[in-house]
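The complex appears here without one of its protein chains, the remainder shown in place.
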């Protein structure tokens, strides 16, 4: 029963609009900036496995490394981390939104502006991205990637404001839709979340240094402390001062809108040990199962979770209903997460190879016909 | 001098006694032999992730492909499968028993004998492997790998018997210790299990063709039917006849010994959906938890499994004790299985990156001091 | 700060003045456009071995492939050529002008403009490249590569003209310095050479289709016919018409300047079988040797060429002086061309491994002390 439900959800969420999932991580003023960013991205790997990139600034110049594949396949290599010196860093794990997975689309994207370099890492989807792109091209700009993030860079580059922070806010104001975004300059780490708060973004702290990341699990992996969620419509600008201290300036430059945190963050995207919007994802999932048991009780022999997304809900259903919870489906851990692979054919093959029935728990059990 | 060398080898071979884990799969007379072997090895991936090899025979010649890494990284490639034509196939997934992980040690191993070619895939550890190796070298043979499996090949090559099956049995009789082994020739698929049955080996059937593999989960993935376990001390010889039919000959050429199926197959090695020794591994693990709850009751708030090996036992403990079962530890799926990696340093790093506490389920809970 | 950054860029760009060498090839209207471009680039390999790229247009979309390394290492692969369908193609072999050899710097560069896509391949060095770059950035543009070629793209994108050809000419007019450049759009192949003609660029023809390339040796490899040199300051626009015919329009939009064909094309860059500026490179080199023998006669036992650049001059010296020509230095062909590698340390090591004395020809010979 839970099985059927889960399959339906999977089918539903295969559509295009959900492909906005990505993971971002940034830290300011820490000597191990790149390594901490790599660890944070590893914890956020479930938000995108196609590629990962990290940018650092070492006081003199920016450094960029981008790689196709998993964080752990590349950013555990000391030779790669050695190419990322500096105390400011942002990183990005990417789930490709198009068939074209080229390194030039891998974030963070970087641009040398008149006021200095800026790098941006972005999780979201602008509803007016294409319109903005067309306007920018019409006035003689060159777009070299197909990502919305490049549009943001252009908006910043064209802004008439002098400070990078003001230019960033100027760009934010022109964008419609959902985003959680990090930017870094030679002295600043900037975090922004759209007015509806559709994608999560949290603020943490390690050794007194500010961190922003998509989910709290990226704070946990490095032992950082959770401070608060970035609020809807908020832009937080952290800047290293001449004396090494960090000044934090939080603003709300865009008009408030009704909250619209994406449901699928709780259902599927976020890691169960993360706290999203102040609520444990695990508890939220479990409560869905508890509520389902109240709303739709069935007579059944066992409650079987579809690993791993459906497990907390199945446990909730079992606890509420009193029906035994049993592992009737076993997952092969040597296949990547089904949902997140780019083509339908690989997805189908993945599903076949990934789950197998645990006969001992299923044979002889009733089929409940819903 | 040679003595020192032998001691060095001894050190390399006598590692952790748990390092005997490997997966084997063989099929006779099926047009998709290599693809089915690849799928079977994928299901057995948990038994060894260092390397995998497949040998086929196409009526004219033997074909071998060996690759470092996961089955799914290589043997899903149609170009590689196209290099493995034929209707007889055996395969092997390997967990390196030594620091040296060279392709020449990857199984199956193949030898061209006077009576024709033979390939062998082996899961186990001979207690007299080093003694046999020394004897063989003393009489002028050359050992090019460091694996016990090569010793078997030498014993077969030196046998005075004329048929390959008799030579194989001749070799088996000289070996002491544990093994589950597959061999293939131009017409035969041979399965052998040591008299104590320390490693699992089952017989199945697909489209009327015999299959042997380490665990039943490799039958399930291809929709094959489980026939029976290969018995302790049994050698089963399957041979294609001139009319295409398959003749099966089961023998017990070695003296019976007390059964000694490795406990760790139930505790750790085997997949929970496999049936080992006639018992569901999942049920066996769950029963361990139930028995533990009876023998060692504690007052506690939650039962938290250490994923994934400990999950069924934790569930059994929870069901028996009535203490709620909750996921207090979350696993990062983008790290390989901790236990099975070759060096201590990687193992330690892996553990750190792999598990994280699910605060929502742990905070405020009692610590029970046992 | 930006000033410092600019200075850094300046240092990177203003390396050895000989680093301007690259090879370009373009063809319009031919069904084998990509393969012919690959062969042409192979013949031009001596002009740059760091990377090579090819762009094609297939009537619907542009296709780009870029690879680090030799043309023959990648573009002989049918799978790569299959990704480059279409009848219009330009390609580029690159000799890195900076330490950073990133794929994003590999040409041709492509941009999607309001009037459609355009790709550019460029051999040369603008004297006002940095100034133009600063101006462009100051008005809000984003530069993602460090190559001058991107500046050209920006100038084209910003032009107020409507046709691509007029925009291209508009851009050319703003550039100072030397260049031989190819551009392609959905229907056009455009060739341009700077007013001083510092880099070679020739026009050829195969099966009635126009070809432009750096040297005639790229025409010879595909059996194409040499038509003429692109003249100094000339822009030649070839366009496919609706009926499939090709219209060719040659213009001279920039002010004439004194010819200044780079001496090193004859001395070192060009292949000896190429005809540059109407003169055989081989004959030019030989004549240098003949003239040297006239101007600076010496008494010597043998004339020994330093392979391979110095061979024709040595032969000319020998023929003129009557002193025997002998191979006293032997080249190891398994090392790349010394001069053209990017770092001094590799260069030094390369020289050591590349040439060896041919004792039989050198022992006992006089040293002439000049």
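Observations on the model:
Just so it is clear, A, B and C label the chains in written order, and each chain counts residues from 1 on its own.
As a convention for this text, contacts are C-beta pairs under 8 Å (C-beta built on N, C-alpha and C of every residue); 3 or more make two chains touch, one makes a residue touch a chain.
The shown structure was predicted, so the numbers you read here are calculated from the model rather than taken from an experiment.
Shown chains touched by the missing chain in the whole complex: B, C. Only one residue from B:79, B:142, B:242 or B:263 touches the chain missing from this view: B:142. The missing chain, though absent from the display, is touched by one residue of C:172, C:238, C:262 or C:275; that residue is C:275. Only one residue from C:68, C:221 or C:267 touches the chain missing from this view: C:221. If you put the missing chain back, the residues of subunit B touching it would be 1-2, 5, 8, 103-104, 110-114, 137-138, 140-144, 150, 153-154, 157-159.
The chain not displayed touches subunit C at residues 39, 42-43, 45-46, 49, 70-72, 76, 217, 220-221, 271-273, 275, 280, 282-283, 308, 311-312, 315, 319, 324-327, 330, 332-335, 337, 349, 353, 356-361.
Here is the rule we go by: only the chains that are shown with their structure count from here on.
Interface note: subunit A and subunit C, two copies of one sequence, contact each other through mostly matching residue numbers (shared numbers exceed half of all numbers used).
Taking the mean of each chain's C-alpha atoms, the chain whose centre lies closest to the overall C-alpha mean is A. If you average the Cα atoms of subunit A and of subunit B, the two centres end up 38 Å apart. Centre-to-centre spacing of subunit A and subunit C amounts to 44 Å, using the average Cα coordinate of each chain. Residues of subunit B in contact with at least two other chains: none.
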